[in-house]
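All protein chains of the complex are present and in place, except for one that has been dropped.
Residue numbering begins at 1 within each chain, and the chains themselves are lettered A, B and C in the order written.
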Amino acid sequence: MAAREAAISLWNSICEVCEIMYQFRNDYSFGAHPKVLEALAATNLEGNIGYGGDPYCDRAADRIRQLCGCPQAEVQFLIGGTQVNFTAIAALLRPWEGVICPATAHINGHEAGAVEATGHKLIPLPAGRDGKLTPAAVAAAVKEYDNPHLVRPGLVYISQATENGAVYTLAELEALSALCRENSLFLFVDGARLGAALTACGCDMSLADLARLTDAFTIGGTKNGALMGEALVIPDPALGRDFFRIKKQRGGVLAKGWLLGVQFEALLSGTLYFDLAAHANRMAGLLQQGLADLGLELYVPSATNQIFVSVEDSLLPALEKLAAWEVWCKEDETHTVVRFVTCFHTSEEDINGFLGELAKLL
Amino acid sequence: MAAREAAISLWNSICEVCEIMYQFRNDYSFGAHPKVLEALAATNLEGNIGYGGDPYCDRAADRIRQLCGCPQAEVQFLIGGTQVNFTAIAALLRPWEGVICPATAHINGHEAGAVEATGHKLIPLPAGRDGKLTPAAVAAAVKEYDNPHLVRPGLVYISQATENGAVYTLAELEALSALCRENSLFLFVDGARLGAALTACGCDMSLADLARLTDAFTIGGTKNGALMGEALVIPDPALGRDFFRIKKQRGGVLAKGWLLGVQFEALLSGTLYFDLAAHANRMAGLLQQGLADLGLELYVPSATNQIFVSVEDSLLPALEKLAAWEVWCKEDETHTVVRFVTCFHTSEEDINGFLGELAKLL
Amino acid sequence: MAAREAAISLWNSICEVCEIMYQFRNDYSFGAHPKVLEALAATNLEGNIGYGGDPYCDRAADRIRQLCGCPQAEVQFLIGGTQVNFTAIAALLRPWEGVICPATAHINGHEAGAVEATGHKLIPLPAGRDGKLTPAAVAAAVKEYDNPHLVRPGLVYISQATENGAVYTLAELEALSALCRENSLFLFVDGARLGAALTACGCDMSLADLARLTDAFTIGGTKNGALMGEALVIPDPALGRDFFRIKKQRGGVLAKGWLLGVQFEALLSGTLYFDLAAHANRMAGLLQQGLADLGLELYVPSATNQIFVSVEDSLLPALEKLAAWEVWCKEDETHTVVRFVTCFHTSEEDINGFLGELAKLL
Partner (left out) sequence: MAAREAAISLWNSICEVCEIMYQFRNDYSFGAHPKVLEALAATNLEGNIGYGGDPYCDRAADRIRQLCGCPQAEVQFLIGGTQVNFTAIAALLRPWEGVICPATAHINGHEAGAVEATGHKLIPLPAGRDGKLTPAAVAAAVKEYDNPHLVRPGLVYISQATENGAVYTLAELEALSALCRENSLFLFVDGARLGAALTACGCDMSLADLARLTDAFTIGGTKNGALMGEALVIPDPALGRDFFRIKKQRGGVLAKGWLLGVQFEALLSGTLYFDLAAHANRMAGLLQQGLADLGLELYVPSATNQIFVSVEDSLLPALEKLAAWEVWCKEDETHTVVRFVTCFHTSEEDINGFLGELAKLL
């Protein structure tokens, strides 16, 4: 019909626009890194056992245990970030336990109440612009909740890197970990952007540190070169007992489970995972420097692949035509904080081209 | 290390064994159909909006609405079968409502209590070998549960094809639908193998019939040529209100959501989806006939891509070396029911080769 | 208004009818035993700390620990049976665990899906007329569920006395307990009618046996002389950790919590609880003997306060005028199983009067 054709024609013109736009909307706008896609294609018609019982998952899990220096760890592959967060939290907690997190946490502000849907109260604590949770804030919450008419705080959730692009130092993680252990709190690290964190300039933490200091953490594939997939690491295997059952129950088991193993093996058997993250960080660093050089104010400085700048509202329409990005929050009556994200597919040409166009606008 | 090398060597030898085996374990042992994989590769680095807001999902949904003759239907793409079942059921029901299903239902016996984990009681009813639910059984359950100390039956769950390979006729579906509407019960059809059902010999039902007679049904991609993905169709858009929110909450939203749209568009824009299913059914038909010709007793006759035969237990070890299949159930002290499944990748050579080898065994 | 007055007048006439009726509907048709009510009245305006932190609850819990020979047990008072069942089960289980129970269990057929509403699947097993679960049936279920795509059986639920009035022997409980411990299953005993069971003729089990052999059990007050209230005993205090929190969360904490402590102290500080139950059993025994003497067929013989007889359907209308009772189930086309229940308030005059009237009917 004419209407449909008109729609398709409109779409084609939008696509053309898209092609000339710079893509900084997020780090999940492109599919898989070519090497990951190749691995999927190469194994496509092999015939494999389902549900993750295949050798790719086994090898990828072994590689993760090796990288973590934690041969006994339980490693499980799940499809997405929301899913791995609520499933792991539900697996660790008892019904009367709640989750301490920064107010800016992904589980608090971006996951449609997924953790509460498993029955657990969130206890969001004020966090700074960097999105970090402090031991002092956690300690105060533990004291406040030492009351049987309230949920017992059972787990502390943080993200590495944080929602706002910051990276916990090893000393910060050690302090949180010690506090958690003193108070019988699990420490869970959402590593949707763990690659970006571990390869950030100044990061002094390794996978082995995470395995040593936390009760569970994820290694995100979706935002770093995979079609989809998050690896969950539970260093103490007793805590991972029966995890497959809850993964199945909550929809986290992929029938063609080897798709996750193949991708993680492609990413982790060499250094691809870290190379891709380091590249994205480097592109983001160039972008951040360029934006500052153009006189834009950083909302918060970032060492990872998310860059936050404050922009005059009057600039937004032109900026929208130039590139894809996201509104982060209103800063004041006339300014908006804007987020730019880089990824494995961002090129130096993208950065320079965008900065050049932006310079003309300013 | 030596241990690791030994393991790899062992694995390679297993793989060789694998290569000579016939693969009838299930219909999710291979990746995507090559045309589906091509479509994924072609769009891999385009740059797309996340979470299913892309044009591929839009077009695939439009195509499904067109095939269903239901322009107003809500269409949503989810990743897997367990996930779409429990999410749709939780979206439709109120907390005090339960789910009538055959005792053999996938949600009752294969999904780790996923529906109950959303808070809803299952009311499993005895089903025959064909796995079908009868209107009489449903009517009796409705009467039994007309008691405020029990859950109210709120939804009837069936599978098309059933777990046991059978296909509901149009008249059977019409009778169940009428009964459901008289009793304010939603009718949900799990279409993980809907392609196999609709292309089965003698099937007199269309997608439009499903849209007319049910409140929600799925069109399974995972078991018919996709890497993963199930399309959920909710013919009455009022019932689909806010579905994205619960899909997000329960982990069913893929960040790179276009992966599902691209695959369903590749499968459904032409006739590929139905061609693949018809092929699998044809292969299964040859296998069923061949097994019967060899004197094996069918547990239940099947018109779809799952074949069930009763096998003497003494034959099982040899059968295991010959092909991959699954134990379905014990039939008696000395016989086991065995399931063979075909898929888009099964060839006539596979069937004939397997039957030839089997003939030697018998 | 006239309508209202007419309604009140109708009610008064119903009440008169009630007064001449024999009350065998259930064991919660009357309020508290007079001594329990006196204790409530005596303490009514004392002023007590709320939520069960009062000395009555403390003393009643101590007394229960003493009677159980289990000084370390966690004892908690809750208001009702459904509530204590689902709260205790939710407290003991992990999300991926299910509950083995007889198909006739109260949690399966009378509690509106309360356990499933906490997220746990029930695994109902066929039970005989006596409503007992056998070790063989439990063992078979454990074997069947040894599959990671299914819930893990985590708890066995039985009732003492059963829904059908039978009493597990000590040997039977020991066998179930041993099987549970071998298979890491919790054993939970619903003691809504525990008084009736422990005082039944031939019962060879004590509270101390229950504390020794189970992981949690209840001592029902509602059906044996209290206005309301069930005591939950968790012999291993580690399993009872934080129980108050989940009790609060699930609505089981009474603001005026001493009301439960006062009642249980009144019932248990001497032998009142057991005297009342023994009285009800004795009345039931007279009734059962009398019904048999009148030629009525017992559906299942009972040693407790519930009596089940098969009655010709033609007799039901007259029986309805004579006494309050409940239909249990249809026995065949022309017979119905009827349940009569006695309680602390049932008198020998009630039994004889009813049997005399019934004799005239037959």
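Operating definition for what follows: contacts are C-beta pairs under 8 Å (C-beta built on N, C-alpha and C of every residue); 3 or more make two chains touch, one makes a residue touch a chain.
This structure is a prediction, so every number in the text was calculated from the model and none was measured.
Asks: Hey, which of A:D54, A:E111 or A:E230 is the one touching the hidden chain?
Replies: Of all options in A:D54, A:E111 or A:E230, contact with the hidden chain holds for A:E111.
Asks: Using the document's definition of touch, tell me which of B:H33, B:K132 or B:R152 contacts the absent chain.
Replies: In the full complex, the listed residue that touches the missing chain is B:R152.
Asks: For a quick check of understanding: of A:G31, A:G119 or A:G165, which residue touches the chain that isn't displayed?
Replies: Of all options in A:G31, A:G119 or A:G165, contact with the hidden chain holds for A:G119.
Asks: Tell me where the left-out chain touches subunit C, residue by residue.
Replies: Considering the whole complex, subunit C reaches the absent chain at 11, 18, 23, 25-26, 28-32, 34, 37, 40-41, 43-50, 55, 79-83, 86-87, 111-114, 117, 222-223, 227-228, 245-246, 248-256, 259, 324, 345.
Asks: Considering the whole complex, not just the chains shown, which residues of subunit B touch the missing one?
Replies: Looking at subunit B, the ones touching the missing chain are residues 51, 90-91, 94-96, 118-119, 148-152, 242, 244-246, 248-249.
Asks: What does the interface between subunit A and the hidden chain look like in terms of residue numbers?
Replies: Contact residues on subunit A toward the absent chain are 95-96, 98, 109-113, 116-122, 148-151.
Convention: only the chains that are shown with their structure count from here on.
Asks: Give a one-word verdict, same or different, on whether subunit A and subunit B use largely identical residue numbers at their interface, taking over half shared as same.
Replies: Same residues, largely: of all residue numbers at this interface, over half are found in both copies.
Asks: Centre to centre, by mean C-alpha position, how many angstrom separate subunit B and subunit C?
Replies: 43
Asks: Hey, how far is the Cα centre of subunit A from the one of subunit C, in Å?
Replies: 51
Asks: Starting from the mean Cα coordinates of subunit A and subunit B, work out the distance between those two points in Å.
Replies: For subunit A versus subunit B, the centre distance works out to 32 Å.
Asks: For subunit B, what residues touch not just one other chain but two or more?
Replies: 111-113, 117
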